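Remarks on the structure that follows.
Heads up, one of the protein chains got dropped from this complex, but the rest are sitting where they should.
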Amino acid sequence: MNILIAPILSALCAVSGDTGSLVLQAEVVHGPDGPIEKGRILIRDGKIEAIGAGLELPEDGHLIELEGHLSAGLVAMGDQTGLKGEALDSTRQIMDGADLAFGYDKTDDGWGAFLEAGVTAVLLTPKPGALVGGRTAVVKPAGAMVQRRAHLHVCFSNAAFKPGVAPTSYPGAISMLEQRMKTPTGGFALLGKGLGVLLAAKTRAEGLRAVAFAKRHDLTGALTGVSRAGDLADELHDAGLGVILPPIGAAADPRVPASAATLGKKDIPLAFSLGATNRSPHALRISALRCMKAGLARDAAWKALTSGAGEIANAPVGSLAVGRAADMVLWSGDPLELTSQVERVWIEGKQVHGDDDQ
Amino acid sequence: MLAPALLAWAPTISAQEPADPPAETQIFIKAERVIVQPGKELKDAQVLVQGGKVLAVGTDLVAPDGAKVLETKVVCAGFIDPWSTLGLDSASASLRDTNILTRAVDALNPFGSAVHLQAALRAGITGYGVALGGKASVKGLGAFVCTANHADGGLDVLLKDSFIGATVGSSGDAFDRIGYAERLVKYIKAGEDYRVEQVEYTHEIAKWRTEIAESEVKLEKDFKKAKKSRDKEIKEAEEDNKKFKEESYREDRQPRKPRFDAEKEAWARVAEGTLPLVVEAHRYVELSALLDGTKAFDRLRLVIAGGTEVLPLAATLVKRSIPVIVWPTPLGSKRPAGMRAHDLSLAGALAEKDVRVLLGSGGTSGTRDLPLLAALAVGHGLEPEKALAALTTEAARALDMGSILGKVRAGYRADLLLLDGDPISTTTSIRQVISAGKIAFNVEGGQ
Amino acid sequence: MIYPGFLISCVLLALASPAPEAPKPVDLTVHADYLHVAPGEVVRNALIQIRDGKIASVLPGRSAPDGALSAHSIMAGMIDASARVTPGDVAVEQSKEVITNLSVTDSLDFFNPAWDRLARTGVTTTLIAPPDYNVVGGFSVVVKTSGPKRVEARVVTGASILRGAIGELPSAGNSPAFGRPTNFYARRPTTRMGVEWEWRKAFFDAAQSARFPDAEFEGADVLRACLAGDVRIFIQAWTTADIRTAVYLDEEMQAEGYGDLDIVIDAGAEAWKEPAFLVRTGTPVVLPPFPATGRLGERAFMPWDTGRKLTDLGIMIALSAHGETGLKERLSAQAGYAIRGGLTFDEALACVTTTPARLLGVEKQVGAVKSGMDADLVLWNGAPFSATSNIVGVVASGEVVLTPR
Partner (left out) sequence: MNISSITHLTAALALTSAAALGGDSHAIKVGKVITMAGEPIENGIVLIESGRITAVGPASEIQIPWDAEVFAAPNLVAFPGQVEACTSQGMDRANESIDVAPFLNVVDSVDPVNFFYEEMLRAGITTLNVQQGNSTVIAGRGMIVKPSGMTVAAMTVRPEAGIKIAITPKRGKSRAVQLMILREAFAGLRRTLEDLVQEANDGNDHARREALAQGRDFEAEDGKGRAMTGSGWIVEGLEAVPRASIDSKILPLLAIVEGRISVYMACSTPMDVLHGLEIAKENGFLAQTVLLLGPTCWKVSDEIKAAGVRGVILSSTLEHTERAPFAEEDTVTVLPTHFAEKGIPFALASQNSTTQSLWFQAARCVALGVDREVALAAITSGPAEVIGLSSEVGTIEKGKHGNLVLLSGDPLSLQTQVRYVFIEGKLTYDRTTDTRLQHLMDGVQPEGTSADEPVVEDIHEEERTAGDK
């Protein structure tokens, strides 16, 4: 811990006489390197400046002692909240230049539910329905835009086919994409240069085609929508892709959470989406819980809700690492326990949910 | 008595299920905590199970020899889902052509639903109330069914007529939706009148028969006289050759038997409170219309299901002791437009106002989720103890099962959960599920 | 030049990683009282030894060792040259009526239970063609019905086979373009005539492109390969009129000196009506399943002695069940019906093994029980194809996919 304190003190001297800083202490703080008992976290200018046990309180800061667990906010993948009609443009099949960021509406009343559920970052994805539906964005509920261009959304499922518009078939779709990759322009040109790929599919066969495509052009990103992606673990591992799992509902095939466990064992990056139907954000924790019951390791499940999801989202979210924006949630207990309530939520150091007795 | 006998025929639900010990075998459970019922707990206690029932619960019991001994952290009563469609053949879960005479047991398909039943059992749900037709305005006779197999391998139906299911305001505009409530009230009224009519008839007919009997005795007495005078009249008639005319006979008309009406008969049972009426309703207007309309029937046993906007009516619910089956499902944006966002906090809020709160899944596969939903409800303000009560004692009570289910008590049916932690916690895992005194699910697989 | 359609499967082959389900080659011994090595070749009390999915040896006059699979009769795994296990219309690109640069390979779903069911009926190798909503629908692919659920593990390299159709289907759903067409279904062909015309045009243009470079168009190379006889064409033609059209097309190309098409008629139900054409051009026919009652696709009519008639005229025929797996529809049943229609046992056997193998260009690998060939075996509890005997076991590439009860 001393290692941590030293730089902070020096930092404090440096920034003497500024707006001041805030130190939060909780029973448990879920830091990047695991839970810290009686952990403290130092926040300045909405950023995390230090984290650890027994952080000393800088003279310009004040300490708030909290009951319960403090963790990074959860990251929800694949949602259309606030996109309204913008979730899908039906006029074209390939929209590699379209940014969902422009469809983001921070005033949408749907965002409240996200804060209630402890979600502080959301990956906006287009509805499947076009071959290339646009470029995804990472936003904060009723807050800032984190990443304007996260992935190019490419749909390998039959949802991409419309009567009377090319392509009408899997082979047609793949050759169309191959054509674009020959002489890449627009979104295709950015692939691999900061822009990831989000491979949307439903069946395992579609998933295999998607993964093969990514592998051929060695693209980074994730496969989304294939509920039994576990059967493709080897290919996914081989292509270095992550997996975004659809919400695992009550009726879900028991082999779905089991397949998540398989992916976990292979260390394939995982995250959970809310699906195209805008499930309640609580679906995230429920899905994770189901996977845990099916054998997914506890910290793998937690990672899938936070930092792992952040990596797949291709944005600096989902972790309490030093330097990150202070997007935090205070839980009444273990965050992976559904009986724990969301007490408070901070985004960039500002409390945005819960009773404020500061 | 179709149900138990008939459904006991279906094949065993799961292949991997451990072979049941013979009924005589006793099961002796040692636990750190035995939750007899919410709020009543025994530390380091034992439970003795025999012949499908709990034989004894105590802190100083010793295992009888030959008994199968199980050890665990926590024991509590099996969970009950009062509002489910589990086990119905897929079509019947969403019927609209039902009426009060259609019976859920007729649509139970143990063959198609084996997987879901097994999943629910593993999740700790040992019994559930099932009604037909998702949104039908009158769903008909609901049944109370167990998730574990019957001794002879089929679905175990404890009650084939456990309650009447109904829905108010599932479709149509505001007026239609209130109309549903009014129609429901009319039905109940009709049932009540029908009963009255029958009672009156039985009185009248009895009266009539006695009177007739009396007059018959008199007639028999006067017969000789009558015969004589008749013969005389005949003779006279012949003499002044007139045609002989029989004197006409009159008596009080026999009272008319009221026309039998199977539907009214069933509604009568609702009106007189022999069958609880479980009504799904969500919006304030419909809920208040329903409560007002049913005020008059003091013997009616009403249960509200759903009740998204019922909170403002809490006082009435408490006064009339009407329980609410809350469906604490994260609806997200799928929530019907114009409904307030109570889905997760409702249970807690109602309980705070001392309303009897039940928790229901309202689904086929959803039933396995009930414990998760309960946890979510707790995560939104419901006291854990109340949550447990909702899943056990309260649910049993609402569906007429209170005297045999919902508690770990001598004489009660041995539907028990053996857990490694708190029953409501989602990180707790279920070690064994005991249903009717048999190990129906065992985490270790074997015995 | 490689066709993009293939490029993909080739790349897949390149990166073929050991798939999770990949079967570990197990050595297996199978015994048969009667082994039908190939049509006309029977070996009594044969012992078949299998190594690495191939037949290592066939030893006559042996008794069954303990633990060996054994059956009354054994024959080679059957081959259906028209199995039709595809995800449907999404397997063929309809944005153009003539598609030559795509392969149905990219639409196959080996997780589909239909494959296991097909394998259990003794069909171990199939030709999968794009559905016939186009005039020319693209390339077909030869695949095994069992094995790892991965394309690269299932594809068998045989002849390059282009797929097309004559008749109703290619024009179904198209409509004449009035005013500004809103989608590409406002196009030719809208009639059988139109379909016929599209065929001619395609090959005529291809032939022209060979002479005049500026007449080159996308996919012309494939059509030229067809004219050169390097690519075989399976043409679906139910009725005699459509069969005639196909034959005329071939003869016309020859007459014009454009080349010689290598045509196979698929679903040629009415081939018996005017067999002279087929005899003239030596065109083989894949017959559709026999009609239970009434008629077949496109109101074509096929009597039960069709097999007999065509065989007598020396026309090469294969039988097909179009992927049906029911007790009375499956390929082995079709062989039975052909026998009821007058075919001999050996002829019927050839129609479901060696002949289709030749039509798909995989005769060196499958279709007979000989050492070095794939260990695809069908085990019978009696004489194959007899109404009173049944398939009790199936071995595919050395793996037991149906275990004798």
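Each chain carries a letter (A, B and C) given by its place in the written order, and its residues are counted from 1.
Please note the rule applied: a contact is a pair of C-beta atoms (placed from the backbone, for glycine too) under 8 Å apart; a residue touches a chain by one contact, two chains touch by 3 or more.
Note that the coordinates shown come from a computational prediction; the quantities given were computed from them, not determined experimentally.
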In the full complex, displayed partners of the excluded chain: A, B, C
Which residue of B:V69, B:A262 or B:A315 touches the chain not shown here: B:A262
Among B:E220, B:D240, B:D298 or B:E444, residue touching the chain not depicted: B:E220
Option touching the unshown chain, where B:P38, B:P110 or B:G306 are the choices: B:P110
Which residue of A:R92, A:R148, A:K202 or A:R255 touches the chain not shown here: A:R255
Which of C:Q49, C:S371 or C:S386 contacts the chain that the document leaves out: C:S386
Positions on subunit B where the hidden chain makes contact: 2, 5-7, 9-11, 89, 91-92, 95, 97-99, 101-104, 106-111, 114-115, 132, 140, 212, 215-216, 219-220, 222-223, 225-231, 246-247, 249, 251, 254, 257, 260, 262
Where the unshown chain meets subunit A, residue by residue: 253-255
Contacts of subunit C with the absent chain, listed as residue ranges: 113, 116-117, 120, 272-273, 290-295, 301-306, 309, 326-329, 333, 336-337, 339-341, 381-382, 385-390
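The working rule: only the chains that are shown with their structure count from here on.
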Fewest hops from subunit A to subunit C - one hop per pair of touching chains: 1
Chain centre separation in whole Å, for subunit C relative to subunit A (CA means): 47
Residue numbers of subunit A (touch at least two other chains): none
Subunit A partner contacts - residues on subunit C that touch it in the complex: 4-5, 7-8, 11-12, 15, 17-20, 87, 89-95, 99, 101-112, 130, 138, 149-151, 182-185
Of subunit B, residues touching subunit A in the complex: 119, 330-334, 341, 343-344, 361, 363-366, 368-369, 372, 375-376, 378-381, 384, 424-427, 429
Sites on subunit A touched by subunit B in the complex: 81, 110, 113, 250-251, 254, 274, 277-283, 286, 289, 293, 332, 334, 336-341
